[in-house]
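Note that one protein chain is taken out, while the other chains of the complex remain in position.
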Amino acid sequence: MKPSAPSLLKATFAIVQKDLAAELRSRELLSAMLVFSMLVILIFNFALELNIDVRKSVTAGVLWTTFAFAGTLGLNRSMAVEKDRGCMDGLLLAPVDRSAIFFGKAISNLAFMLIVEAIVIPMYAILYNETRIFQPEFLGVLLLGSIGYIAVGTLLSAMSVQTRTRDVLLPILLFPVAVPVLLASVKASGGIITGAPFAEILTPLNLLIVYDIVFIAISFMVFDYVVEE
Amino acid sequence: MQSKPIALTILDILSVISLGVATYFALVFAPTELFMGQVQRVFYFHVGTAWVGMLGFILAAIAGIIYLINKDMRWDRFEVAAVEISTMFFFITIVLGSIWARPAWNTWWTWDPRLTTAAITELIYIAYFMLRAGIEDPEKRARFGAVYTLLGGISVPITFMVIRLFRTIHPVVIGNESAAAQGGFSMSGDMVTAMLVSFAAFTIIFIDLMWHRIRIGGLQDKVEELKLKVSM
Partner (left out) sequence: MIEVKKLVKRFGLKTILRGLDFHVEPGEFVALLGPNGAGKTTFLRILASLSRPSMGSVKVAGYSLPNDSANVRARLGVVSHMPLLYPDLTAEENLHFYAQMYGLANYQPRITEVLEMIGLEARRKDLVRTFSRGMQQRLAIGRAVLHDPEVVLFDEPYTGLDQDASEMLDEVLRSVAAKGRTVVMTSHDLARAEDLATRFDILSRGVIAASAKREDFKDSNLLDFYKKSLES
């Protein structure tokens, strides 16, 4: 019955499982993200007059803007839950490596983001009769972009919830450093929708992969400094 | 109260002189550019300030890494100084660039990689100050600041590469023939001299300002310390 430090994988899995179980019950975070996404698309519809010609060039931009905004809502909430009732201390008190906390939170945040995308994308397709967004390449870019965005977002949300201005700070911190991921994703997925040659998509795709690898590595390395006193 | 070091006073004087010299080289010594005329002279200060702005940004990221390793508050002061001064210089760069862009490209602003990257860098700096302002504990403020400069330092080059995929009209100044068509120009020997003088002058001014800012940071801490002693 003696405790022994669980493996990184087990601890990460435990955190993910806990987050998903809590969210499945309350659905606070997902419903907020979804409703918000719908509203953003509605506003874009009228602000940009999304007729058939405009749509071809802006679909990728509209979707990514929506996901980026909805993403900050989810990231903020997911970390605030840990902070508010001292649960972050509870996680830190467990004999697990800090990277398990980072990966656990990042994977659950990614799961929330992907769930929202999995609902918003088909809905967008129905609303605008836009089936080109179901191409596997498009979904691949969506996944890569979400990974990079969530990796750096999880790190920054762990920082922002510890500040006085936590309600407003996350997007301000996150957007300027996430610009590469958002722009590369828009470029790559926009190219896929307009049927650009693969060579044109390859460069943003490569940059996206570079960003993902670099920022997962950095976030994981500095996470200790963000949660420990 | 520690008095101002003599070397710093000398550097102050040197800064003023070098600013004067650089002004002379930019406004008088350098030949007038054929196509753009006098407005091109703004270029010398534009690249000079851009250079120290970038230098400060890189130094801040490095200071951040060193701080995270050894937790010495002096590196935090260095980092803040570098970010503050770079923010100012980058702002000047952008303003000077706009002044130049108006006649050259017929617009104050264009979403070109360099301009956009400069704007995003400014936004990262501003976010950095907002982050610091929201934290009471100086040690935590230093840690978070260091992490953020590090993230910024890595994302900015990638931002630049990504935006380049979109499109550009910004001239690549040196050694690019086709640049002339987009408002660039080929530089004569005297122009290169004026540019190098400007680089040197702004480097000296940058070092001088850094020294002042770090010194003020140290004095601020001392004041806080004395206040605490009084209240005990």
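Chains: A and B, in written order; residue numbering restarts at 1 for each.
In this section, a residue touches a chain if its C-beta (ideal position, glycine included) is under 8 Å from a C-beta of that chain, and two chains touch if they have at least 3 such contacts.
These figures come from a predicted structure and were not determined experimentally.
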- Item | Residue among A:L63, A:V81, A:L170 or A:I216 that touches the chain left out of view | A:V81
- Item | Interface with the undisplayed chain - residues on chain A | 1-6, 10-11, 14-15, 17-18, 21-23, 25-26, 81, 85-87, 89-96, 228-229
- Where the missing chain touches chain B, by residue: 137-139, 221, 224-225, 228
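The rule is simple: only the chains that are shown with their structure count from here on.
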- Item | Inter-chain centre distance, chain A versus chain B - centres from mean C-alpha coordinates, in Å | 32
- Query: What does chain B use to touch chain A in their complex?
  - Reply: 68, 120, 123-124, 126-127, 130-131, 133-136, 140, 143-144, 146-148, 150-152, 154-155, 158-159, 161-163, 165-166
- Note on the structure: In the complex, the residues of chain A that touch chain B are 152, 155-156, 159-160, 162-166, 169, 172-173, 175-180, 183-184, 187, 203-204, 207, 210-211, 214-215, 218, 222, 225-226, 229
